[in-house]
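Note that one protein chain is taken out, while the other chains of the complex remain in position.
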Amino acid sequence: MTIVDPGAAAAAVSVGDAPSSEELGEARPLRADVWRRFRRNRLAMLGLGFLVLLVLAAVFAPLVTPYGIKERSAEFRAGPSADHWFGTDAVGRDVYSRVVFGARVSLRIGIVATALSVVIGVVVGAAAGFFGGWADTLISRLVDVFLAIPYVVLAVAIATVLGRSENTVILVLGFTGWMAMSRIVRASFLSLRNLEYVEAARALGFSRRRIMFRHILPNAVQPVIVYATIAVGTAILTEAALSYLNVGPQDPTPAWGLMVSQGKGLLSNAPHMLFFPGGAIVLTVLAFVFVGDGLRDALDPKLK
Amino acid sequence: MTEVASEPREAPPGGASHLLQAEGLVKDFPIRGGVLGRTVGRVSAVAGVDLTVDRGETLGLVGESGCGKSTTGRLLLNLIPPTAGSVRFDGHLVSAMRGKELSAMRRRFQIVFQDPYASLNPRMTVGATLSEPLRVHLGLDAAEADARVADLLRTVGLAPEHTNRFPHEFSGGQRQRVGIARALALEPELVVLDEPVSALDVSIQAGIVNLLQRLQDELGLAYVFIAHDLSVVRHISDRVAVMYLGKIVETGDRRAIYGSPGHPYTLALLSAIPLPDPRRERERRRIVLTGDVPSPADPPSGCRFRTRCWRKRQLEADGVDTSACVEQEPALEVRPGSGVDHPVACHFARTAELV
Partner (left out) sequence: MAHVTAPPPARRTGTDVLLSVRGLRAGFPTDDGVVQAVDGVSFDVARGEVLAIVGESGSGKSVTAMSVLGLQPTLEVTEGEIVWKGEDLLTAGEERRRAVRGKEIAMIFQDPLTALNPVHTVGRQIAEMAHIHEGLGRRPALERAVEMLDLVGIPEPRKRAAMYPHEFSGGMRQRAMIAMAITCRPDLLIADEPTTALDVTVQAQVLEVLVGIKDEIDSAIILITHDLGVVAGLADRVMVMYAGRPVEKGTTAEIFYETRHPYTLGLLASLPRLDDVGDEALVPIVGSPPSLIRKPSGCAFHPRCRFARVPGSCESDDPTLRLVAGDAHLAACHYAEELATVTVESLRSGVDVAGEGELADLQVPATVYRPGAEPEADAVVADVAVTEAVAHPGVVERAEPGAPGRWPVDEPAGEPAADGEVTP
């Protein structure tokens, strides 16, 4: 009937028990499983590869660019050439160099703004989800109020007070992005709070702090990681939108959104001024979304 | 809606005869609605339960889903606060304890859960899970805790080498063993077992049941064994309490409940369990209940079982006046002359031949 591979048979026998327990042969931490599942997702790996390149380019920007961000040549709005791979902009600056340096700006904005909203969101959401009852109701309504504030108006307001800069953008994004995060954290706290292992921790007489930090929080971070990854991409996109509205960083900061904004009027004459920074935005945002999706699947134990 | 629970009487700690004594336990869950989550109704999950557990014995708590047996189990351990009533453990009024006092007390009573997949923290190794209570409560250092964890694993039939493994590497039965080891870590006197085998395959169940029995013999544990499966309960329990819609309808020692059941619900429940024996199964008398369990948000007046009661219908067909079933809640008590020698909450308690 079944043809049994002799090697496998020997292995099974030496264990002396059902192969299901043979799987216990080697300790498998969760992390290894997550990586194994992540690796299977081609798009996510592609996205990860792109992001690694982008980070390297951002870190070593001066080494991989021929010009500085303010350096001007005599050629204005010139198309791509051997000298200027991505062409030059309206005042003769090298678009390639500015796009590469722009990665620093975009990544910084994306990552710092997201970190800010994660910190606020996790604290607020965890408080609501852990304490429940009145605290939850109060916090949740407060979050609803914040959700109702249009972030563009807030952005204009903050920019007016603090001036247009990268930091302004970071603050705006940080203070408008945490609500979604807090809702995610609250929801996962609420569901985890009723899980049996949390109940078991209570039955063992552990303190609320121990239960919160050791038993609930580590299990609530998975959706946070996934959401935060995608949120970095979204923040980069939002920076572009704010620049477009003239509340983003100011020239000569090589922000991608600002560069797109500067290129928009010259679309018919010099499409490269919009195409290259715009393409950088699209690829970067896509990469973050792909990685986020890959993480979501990899972290879901049900898909094991 | 629910009977008023008797005021907990103060008894001097230590002087109790029962290990665990619950009186007039009531638990209402609010039904919330509206923007501000106002209470728009109440579900009475447990509606006045009295029970006792002695050292070293097993009390089986049986009933169908929604009867309040799991809620009762959690009330007994003060995992959720009762709406009314009291729980004493070894004379201490546990239901009034909070904070540090309660934490310290928790060492003495533990719980094992139904779902072996949800009851272990997926991010902690088995060793970490088992050593945590030892460090927190007993202040053991790493080496002492490790040695004790190895003992615990051996006690529940696992190898000490399993200590560095994560829960997802184990089968359901093995996880349930880890759950039992965790409950035993602090050497409790009482363990509430909430459907400990119902999520497991038949052939694995027997191993867990045997393990529980062996541990009870060796460690002198008292169990509250909560289950819907009357066969398992029969196997493991000394005494049994049958619950229906938040109340105990019949209680007694095992022989009494299985040998001469007096409540029409217990009779129906027993007769509904299929026997793995074709000849007997096809010859036996079966009482098939009609309808479903009423909502605990709106329980029937009088006897809670009356809407599905086959005996009430039989009696009515014989021209007997059954208005008491509607008007008066039957007390859980021995009824002289009924032929049933243990407490039954039925105005017309009497037994019938079943198996």
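Every chain is named by a letter (A and B) in the order it is written, and numbering of its residues begins at 1.
Please note the rule applied: a contact is a pair of C-beta atoms (placed from the backbone, for glycine too) under 8 Å apart; a residue touches a chain by one contact, two chains touch by 3 or more.
These numbers were taken from a predicted model, which means no experiment stands behind them.
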Per the touch definition above, residue among B:Ile111, B:Val126, B:Ala268 or B:Cys346 touching the missing chain | B:Ala268
Residue touching the undisplayed chain, where the options are B:Ser231, B:Ser301, B:Gln314 or B:Gln328 | B:Ser231
Residue of B:Lys27, B:Arg74, B:Arg123 or B:His162 touching the missing chain in the full complex = B:His162
Looking at B:Leu25, B:Val136 or B:Leu211, which residue reaches the missing chain?
-> B:Leu211
Please identify, in ascending order, the residues of subunit B that touch the omitted chain?
-> 64-65, 154, 157-162, 171-174, 177, 201-207, 209-211, 213-214, 228, 230-232, 234-236, 258, 268-283, 285-290, 292-293, 355
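Keep in mind that, in the parts below, only the chains that are shown with their structure count from here on.
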Complex contact set, residues of subunit B against subunit A | 36-37, 74, 77, 79, 102-107, 110-111, 113-115, 118-124, 132-133, 136-137, 162, 164-166, 168-171, 174, 179, 182, 185-186
So in the complex, which bits of subunit A are touching subunit B?
-> 20-21, 23-24, 27-30, 33, 137, 195-197, 199-207, 210, 214-215, 218-219, 301, 304
